[in-house]
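What follows is a set of notes on a single structure, which appears directly below.
After this line comes subunit A, so read on.
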Amino acid sequence: MALSLQLRDVQIERGGRSLFSPITATIGAGTLVYVRGANGAGKTSLLRALAGLAASSAGEIRWGVSGETASASVATSFVGHANAMNDALTVLENLSYAAALAGQAYQPVRIGHALDQLGVFKLALRRVGTLSQGQRKRAALARLLLRETPGSRAWLLDEPFVALDVDTQKLLEQLIANELRAGAIVLLSSHQSFSIASPQLTEIAL
Partner candidate 1 sequence: MIWESWSAFWAMGGRGFFVWGSYGALLIAILAELIVLRGARKKALESVDEFPR
Partner candidate 2 sequence: MSLRLAASAVFRREFQLFARRKSDWANPLMFFVIVCSLFPFAVGSETERLRGIGVGVIFVGALLAALLTLPRLFDEDARDGSLDLLLNSNEPLAMLVLARVAALSIGIGAPLILATPLFSLLYALPSDVALVLALAVALAVPTLLLVGAIAAALLVTARGGAILTAVLVLPLTIPTLIFGAGAASKVLYGESPFAELSLQAAYLLFALALSPLAASAALKISTD
């Protein structure tokens, strides 16, 4: 289940002009990629394009799973600024919806375990509308841990440390490190400083 990512002359346009000069990169399993850039440099756009949520204006993005080309929807999990959770539903309902769309049958145990790892197991049956920003973020991050086996999906994290307290940031750094060790690719953008132990480290500067 080795993940790989190839970028060839990837460009993204917004409002008729290119956001950054073409990116070419080959990223292998177990790599942490730090997407760096000023405000408006196109970090979010790039991550969304990598997640298959937007089209690149030129070039090619190719995800590989075990050497074969795979669609972004199979190869990645994306957590952006928004939490992708409906306020009226409970954390458990939101997460099982996400899991079902990702092609997994209802597995409350796995969801419970994911929530437990982020320390929000007790919130499973609370409605998202009643949670604090930090709790929501943690619950949203639990979506990353719903993958089939550790390391089977690339994580695309847009500003994951926003709204997290110091302890939770440490926890997330630990989770990312574990995932990388299991063979995942993690791409993240952040304005906060962080420290993640990683076998390989690359930077994409926009």
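Following the convention adopted for this analysis, a contact is a pair of C-beta atoms (placed from the backbone, for glycine too) under 8 Å apart; a residue touches a chain by one contact, two chains touch by 3 or more; residues count from 1.
The candidates were selected such that all candidates are chains of the complex that A comes from, given by their letters.
Being a predicted model, the structure only gives us computed values, none of them experimental.
Chemist: Given the candidates 1 or 2, tell me which one touches subunit A in this complex.
Modeler: It is candidate 2 that touches subunit A.
Chemist: For the complex, which residues does subunit A have touching candidate 2?
Modeler: The contact residues of subunit A facing candidate 2 are 51-55, 71-74, 76, 78, 80-89, 93-94, 96-98, 100-105, 127.
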